[in-house]
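Dumping the structure here so I can ask a few things about it.
Only a part of the assembly is drawn; its chains keep their places, and the rest are absent.
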Amino acid sequence: MSPHGHTDPRWFAGNEPFSDATEMFIRPDHYVFRMLYSRGIPLEALGVPRRDGSVPDDDPRKAWRFLAGNYHLFRGTPSAYWLNYVFRFVFGMEEQLSAETADHYYDTIAAALSRDEFRPRALFDRFNIEVLATTESPIDALEHHRTIRDSGWGGRVITAFRPDPVVDPDFDGFAQNLDALSDVTGLDCRNYDEYLHALRLRREFFRSMGATSTDHGHPTAATADLGSGDARALFDRISGGGASPGDAELFRAHMLVVMAGMSLEDGLVMQIHPGSCRNHNTRVFEEYGRDKGADIPTRTDYVNDLRPLLDRFGNENDLTVIVFTLDESSYSRELAPLAGHYPILKLGPPWWFHDSPEGMLRMRRATHETAGFYNLAGFNDDTRAFLSIPARHDMARRMDCVHLAELVASHRLDEDAAAELIVDLSYKLAKDAYKL
Amino acid sequence: MSPHGHTDPRWFAGNEPFSDATEMFIRPDHYVFRMLYSRGIPLEALGVPRRDGSVPDDDPRKAWRFLAGNYHLFRGTPSAYWLNYVFRFVFGMEEQLSAETADHYYDTIAAALSRDEFRPRALFDRFNIEVLATTESPIDALEHHRTIRDSGWGGRVITAFRPDPVVDPDFDGFAQNLDALSDVTGLDCRNYDEYLHALRLRREFFRSMGATSTDHGHPTAATADLGSGDARALFDRISGGGASPGDAELFRAHMLVVMAGMSLEDGLVMQIHPGSCRNHNTRVFEEYGRDKGADIPTRTDYVNDLRPLLDRFGNENDLTVIVFTLDESSYSRELAPLAGHYPILKLGPPWWFHDSPEGMLRMRRATHETAGFYNLAGFNDDTRAFLSIPARHDMARRMDCVHLAELVASHRLDEDAAAELIVDLSYKLAKDAYKL
């Protein structure tokens, strides 16, 4: 059950073989190349493409050797757990990755990938995935999802509605994205009412392509409930130029409440992923663009920030808002008390850097006493790394087992309740929360 | 030793039997009904009274069945630990509470409650309570405490002085409360000097009724030490209308320093419970009023906020200020260093949502290294749920044992020191801190 993630639907549409180990495990994985970068290995040596798509030093085997020769940097990190799991259980490697085994790994993986049982759909089936959600922008035509659907293949790959590109005025290319949204809907998305209508239409289209959820990645958890006059004036400033400082944040905040309202209408589960300071490293951003391992968590204030949204919709039994955090101090102080009261709120699993054994245990221990288990949304892997999906779910289940075993061993939970809970935590809570 | 809590002195004055399981375990317990509410069960179905006192759907057995049928929501929560303890050790239940056993529970509890040994005073004696403190407003006449005292019953039930209703301008009915304070003292409490004098008189009266402590529940830990001219002008704005934004917070802050000064005079131990954003759910507050499980913790800054109070009184050996927190990040960063230096400060036990096994262990592990054990105020249950008192103390003692055992097993503490400490932590520290 993989209800939220960032795999590429093209893989399952085309079902082409993956190319090589570097293409799979280094280039798309910011966890991996940021760590190598932190110890002085340049991004170009790892084959990470520049902003313009060029790869000056395009030698995947050489990049792979950098990872292999520096694999000790990953000791104790979730990246190592995931990679080791994939190496062992997907590719059958028996030695550790190291400078000595680098080429053996590279060649073995290349050979495997050329076989049919390593094509995306075969792996999907082998991984026993019941549902896999990808995440797309409202201006995406979802052609790959259509291809999958039309292909007759039985795998359930659905989309999720991620409107940041047309909702966040600070998003790269926001103005052009509004134009693209106009094009795809035939509406004038510089007009606030038509803009809202366009969003409704796209949500409807996404639902028709299987979407059961939306996702919102904002720098803060701020929400705002503007009257329609204020909202229209704000949108005019933002879409027409002349926005003042603070307008972007206010607009994002307002749009979270708008999106919650639409979710109440159309039933899409809402996810809020706040609190990442994106592209913190200016030089890396200028040369390599987004998602290069330089997104740094910040403090997040859920109590005040979510209040406008909760004032408006917090007591609705027909709305689900799944909240995530990068600020672990909020677990016991804010998120568990909020989720343990408001009917609309559920807590998402530990996210990003905290999707790790210690991070998972901290989250479980800090939330279950106040929110209970049944205000959790279960696990989701949130990954771009398709092959790591079984590894990630395996880790989450082990940590759930550790946590439940602690409770059982200290007589805080009956063993039969734990047996029921492990099924809930591994499967049912996610299925229910995401309406799958 | 229950030096701080919110049980109803009427119970011990009248010694009437408790009515039924819903009246005891659901209606007064915001931990319980907030969790059911979070999973979609309306408050009216649980018999929670509306603001006007009405209970539209007053069927206690039906409410009980809601709890019983959804008891899995409480798995792993302190509510379940407390309830299970009471069910087992007070009422002798041998099956788990569930939809199937709901009526059996309801009837067994009703039958028990009708017997004399389940009347409040009998339970008080059976629970082996040495002292029980309740908490009252300065305008309370303490008639129930007088009745208890005059009754000849040996149980020691004392009051504590909680002046929020006449000190916090944002408190419901603040203006009327000032009038009531005038009435009860025969002074003009719209005049700052008479207002202060009235507070002194009421403190004196509370002391005569056994009080050894005051308690202050403010949204922040802000303190301020205003000169008398500024204070008088501020009070005039607040009591006479015309207060500007920020005045309420400044007045609360100032009054904490005033109260500390009075405590230095009269010896009442001061408790500060800051950092709860009360009544976060606007609709629930409008319909059901205060204390409905919608109070959410916020970040609290003790270092800057307490400084005016500490500048004035921090070095007094004859003043005790017990500080609590809902922001666990402050334990090791702020509270333990402050308590490990200032003579007046002691740390209260984990409060509210953190009065739980994990919360207790986090607090112990985060504070003992910097504050030591002897800057702690021991345990207090802070509960409205009289029957849960033994369960809560039992849990705290177990967690102290877990913590001390960790230290002994890792050779950080001698076994004989641990044996002494468990008595201190369970009994002596509270007795000393609260001057009981």
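We just call them A and B in the order they show up, numbering each chain from 1.
One rule holds in what follows: contacts are C-beta pairs under 8 Å (C-beta built on N, C-alpha and C of every residue); 3 or more make two chains touch, one makes a residue touch a chain.
Here the structure is a predicted model, which is why all the values come from computation and not from measurement.
Each protein chain is a copy of one sequence, and the assembly as a whole in this entry counts 3 such copies (shown in place: 2).
One rule holds in what follows: only the chains that are shown with their structure count from here on.
Centroid to centroid, with C-alpha atoms defining each point, subunit A and subunit B lie 41 Å apart.
Interface of subunit A with subunit B (complex): residues 301, 303-304, 307, 310-311, 314-315, 317, 329, 332-334, 336-343, 345, 365-366, 368-375, 407, 410, 412-414, 417, 420-421. Taken together, the subunit B residues at the contact with subunit A in this complex read 34-35, 37-40, 72-78, 81, 96, 277, 280-284, 293-299, 326-329, 353-354, 356-359.
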